[in-house]
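Following this message is one structure expressed as structure tokens.
Omission of a single protein chain aside, the complex is shown with its protein chains in their original locations.
Here the chain labels run A and B in written order, and each chain numbers its own residues starting at 1.
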Amino acid sequence: MTKISKLVLPAMTRRQILAGGAAATAVLATPAYLRTATAATPIKIGIPTVITGGYAVLGSHVMRTSNLVKKMTDASGGVLGRPIEFLFKDTQGDPANCVRKTQELVERDDCRIITGVVVSSEARAIMPKLEEWNAFFISHGNGDGTLTAEFYVDNFFRANTSAPMGARALALYLKDSENMDFYAIGSDYAWGHSSVAAFEEQIKKVGKNFAGSVFAPVGNKDYSTYITKITQSGAQGAYVALQGDEGRAFYSQAQQYGLAKRVQLVTEIVAQANIRALGKDSVGLVGSSRYPFTYDIPENKAFVEAFTKEYPGELPDWTDGEMFQALQILFTAMEKADSTEAKKIVAAMEELEVTSVKGAVKMRKCDHQGENQGFVVRVSESADYSEPVPEILKIYPREMITPDCRSTSYSN
Amino acid sequence: MRFAWTFAIAVVLACLVPLVSPNYMMTIIVEALIWGIFAMSLDLLVGYTRLYSFGHVAAYGLGAYTSALLLLHFNLPLPIAIILAVAISSLIAVPIAWVCTRTHGVSFAMLTLAFAQLGYAMLYRFKEFTGGSNGLAGIPRPAGPFGLEVFQGKIGYFYLVVFCLFGSYLLCRLLVNSPFGSVLAGIRENEAKTSALGYNTRAYKRAVVIASYGFGSLAGALYAPFAGFASPELFFWLISGKVLIMVIVGGAGTLIGPIIGGIFFIFLEHQLAEFTDLWPLIFGAIFIAFVMLAPQGIWGLVTSAASERRRSPGDAASESEDVTGASA
Partner (left out) sequence: MNFAGFLLTQCLNALSQASILFFIASGLTLIFGIMRIVNFAHGALFMLGAYAGYTAVRVTGSFTAALIFAPIVTGLVGIAFERVFLSRLYARGDGGAYLMVTFGLAVIMGEAIRLIWGAQALGVPTPEALRGAVLLLDQPFPRYRLFLIVIGATAAIAMWQFLERTRAGLLIRAVSQNAEMVHALGTNVEWVRTGVFGLGCAMAAIGGVLAAPLVTAFLGMSASVIIDAFVIVIIGGMGSFLGSIIGSLLVAFVQVFGAYYYPDLAMAIMYLLMLMILVVRPGGLLGKEE
């Protein structure tokens, strides 16, 4: 026993010392500010995302699209004539870990451009530090409305559709629905609350009744009692602000109760991963989609083609499209600023307009929110694909979808 | 005397760390030390009194949120806020200790878990106060008493944590080597007998729970201003499992062992994640290896050659010990 145990401990210490020593040497040998960027030096983009843990699926989407983008940009000469290098770090969805990893990206790897953060609370944790780090952060998928409202910081931009924007699109669509009363169920954390609050505000604005809401604890598995609550409310429609694991559990169970036959279920995020897992149980679901890969414009067609070629058997999910858009906007801003410095990118990105896979998007100066169109889709069977796909029902112009400046509300 | 010298050398070495470490490493070093304090606090319960707790994250979370709220709302000097946070958390620990020590064995462990989970649920329930799932961000580090600004920087904070680590170690050591500690040992070995000797074992257990939570909350109180935020993840029950593992891997009942266990765990997790995406796999394997091959933990390995300790953590019978007729 002693012999083996003696091997275990010293090996660990040795490796730590080696790792620490190597890293220390690297940093000491090339002080960040003295390093000059040459044409060959890659531009580093930090991606502190979820590689292992509950949201690993979303992180895997972030990574696969990033890798595709790297391939595409490198092939066409890079950004500012330099290749792109993505530094992927695993945060496991934990804000403390995200702060730590991002700090390391900034201090050790001299990487001051951040994106690909999955969880809104992670984004919230690093945003206050951006100024101190002189770093730039663009969100590809953080939905919490407050990030561009109360918690706005200069060095943060949001390229994606936020939760209030998703709720808004849905409410506008439901304006023409015959149903009058709507109930809401949400996940009991920031995104869920933000979504439901936005939906409540919006549905009332279009003249419908808001019949009440309930929040299920994060990680809840059995939705039977919540399904009962929905049916007891007497509402004809129900807004579902549940995603990922919770969303799937809810829809699987709702399907068993035949809930969709009696209550019109609408949702804020339509994820292809869930559609695939639920299979035919998901057909008929109506919702707001942050990015439907079925959107028929040339920019998107090109992306989908490149994506399906690179990843056969896979279809771009909302995270893929949003990540692609965020990177496109980022690179365009960097080219415009002719720089990788945070403040210069900020200046270049304000009021920047780009035609991305989601159409024309403008990065608003007043709160750094990207003005996106709103898509309402229905999950439908398709002859062209082996799984159901989001069929676009209606597209709303970005002026109607994007909230007031630094706000999660709409005055129009 | 030997102890005094070893201790002094350790202090000096610790103080030299910032001089040899690159700046970005300081973050993980400070965090590792904070976890060291946290693990040591649990050792008082697990190693010295054989009270296995599954809810120790409550101490950490309490300390973190209390110091966060104090700093955010009252802008107190940092050291004052930390001391206050520890005091308040220890006070909150009193009813917890009271209820939990009514039982022992697995029931005790589960009660501590219940309280931790309740704390977690309350964070979500009172979101206006605690920030809910977003937590509290932008926690300031106001200048210390007499305009002391040194703790606002990372290196200064490192020394603060070092001071707290060594200070709490000394306090804990004093505690376990005192007559109080002897009674704890008695409770650990045979509570019935100790009670028969006339000691109010329940009162002692209550006291050690409060002390343990107190030191644990110190770790949390140090963490929140360092990271600049406090979020519900700091109250998540898996942390209780992690810190328990740190104690056992480090070597329960030694105070130093768990400190090393905590530091080791954090560095291992961090370094492994850098090398491979498969790090949880290797992580799990390492723990199994430790159990099978090095049951006395890291510190046990280190001292096994020169050990005069008649008791090793391997003797500690499990928390799975049934509720016997002892002193229910």
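Throughout what follows, a residue touches a chain if its C-beta (ideal position, glycine included) is under 8 Å from a C-beta of that chain, and two chains touch if they have at least 3 such contacts.
On a predicted model such as this, the values are computed, not experimentally measured, just so you know.
Participant: Kindly state which of the options A:F151, A:F199 or A:F215 is in contact with the chain not pictured.
Facilitator: A:F215
Participant: Which residue, A:T41, A:N134, A:Q232 or A:T355, contacts the hidden chain when the whole complex is considered?
Facilitator: Touches the omitted chain: A:Q232.
Participant: Among A:E107, A:D188, A:E299 or A:E322, which residue is in contact with the omitted chain in the full complex?
Facilitator: A:D188
Participant: Please give every residue of subunit A in contact with the chain that is not shown.
Facilitator: 52, 54, 56-57, 59-60, 188, 214-217, 219-222, 224-226, 228-229, 231-232, 245, 248-249, 252-253, 255-258, 273-274, 276-281
Participant: Which parts of subunit B are in contact with the chain that was left out?
Facilitator: On the subunit B side, contact with the omitted chain comes from 46, 52, 99, 102-103, 106-107, 110-111, 113-115, 117-118, 120-122, 124-125, 237-238, 241, 244-245, 248-249, 252, 278, 280-281, 283-288, 290-292, 295, 313-325, 328.
As a convention for this text, only the chains that are shown with their structure count from here on.
Participant: Centre to centre, by mean C-alpha position, how many angstrom separate subunit A and subunit B?
Facilitator: Result: the chain centres lie 36 Å from each other.
Participant: Where on subunit B is subunit A touching in the complex?
Facilitator: 21-25, 27-28, 31, 121, 124, 132-135, 137-138, 227-229, 231, 233-234, 264, 267-268, 271, 273-275, 277, 279-280, 286, 289-290, 293-294, 298, 301, 304
Participant: In their complex, what parts of subunit A are in touch with subunit B?
Facilitator: Against subunit B, the touching part of subunit A is residues 1-2, 4-6, 8-9, 12, 15-16, 19-20, 23-24, 27-28, 51-52, 89-90, 94-96, 99-100, 103-104, 106-108, 120-121, 124-125, 127-129, 144, 146, 151, 188-190, 193, 217-218.
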